[in-house]
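Worksheet: one structure, shown below.
This view holds just a subset of the chains, kept in their places.
For reference, chains read A and B in written order, and residue numbers begin at 1 within each chain.
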């Protein structure tokens, strides 16, 4: 199988919800990306976070084995430092091999049962 | 009409919900793809499933008549073997003729009435 996907991806409308209702860790409000590496090589992936009113962050580094899927919660990124909740951010994603990236959000805090479902779409340019 | 679409597609954030509320089979939680073949030829389609912690599956094979639509529920794939519920997976889709693929999820189990709607988006690269 050929390596499928693109070398870079981005989404601009990130914002990690603050409130959560439900059991940890499944129902903690979060934003995540699912990354698929169909290639025969390990993917070395860099995430760059952008803000409205501050310099972009140092990059976050992630590795992903060949022919594997990996989910990354933005809530869990802590090196170089965590992303503040309820702060608008954008993300640019760069890989050394083609990958497929899909973004989704789960918001269990707002307005009782309105946001329990996850929202997902392909990150794109 | 020309054959419209692409020869390969993928989505990375698959996960078949476990719980269901409602009558079978319409309200069983599921994930599916809708495939459109506008061409004059039968489409021979291969699905490859990827996981976080295991080798990818053998391929699943699907055929689709010319100028027809076909829906495929991931819950119903059993050959070579079924996809476990509540397990993260990704899917790479390969066709011999251009096709259009759209992914959707129905989750009738979580949090009462929150997820009854289907979520759909074009699978992309």
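Here is the rule we go by: a residue touches a chain if its C-beta (ideal position, glycine included) is under 8 Å from a C-beta of that chain, and two chains touch if they have at least 3 such contacts.
Values in this document were obtained by computation on a predicted structure and should not be read as measured data.
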Where 2 copies are displayed, count of copies in the complete assembly: 4
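By our rule, only the chains that are shown with their structure count from here on.
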Chain A onto chain B, rotation angle from CA fit, given as a multiple of 5 degrees: 90
Distance between the centres, which are taken as Cα means, of chain B and chain A, whole angstrom: 22
In the complex, chain B residues that touch chain A: 8, 10-13, 48, 50-53, 55-56, 88-90, 92, 94, 107, 110-115, 117, 119, 121-125
Touching residues (chain side chain A, partner chain B) in the complex: 1, 4-6, 34-36, 38, 67-71, 100-102, 104, 113-122, 124
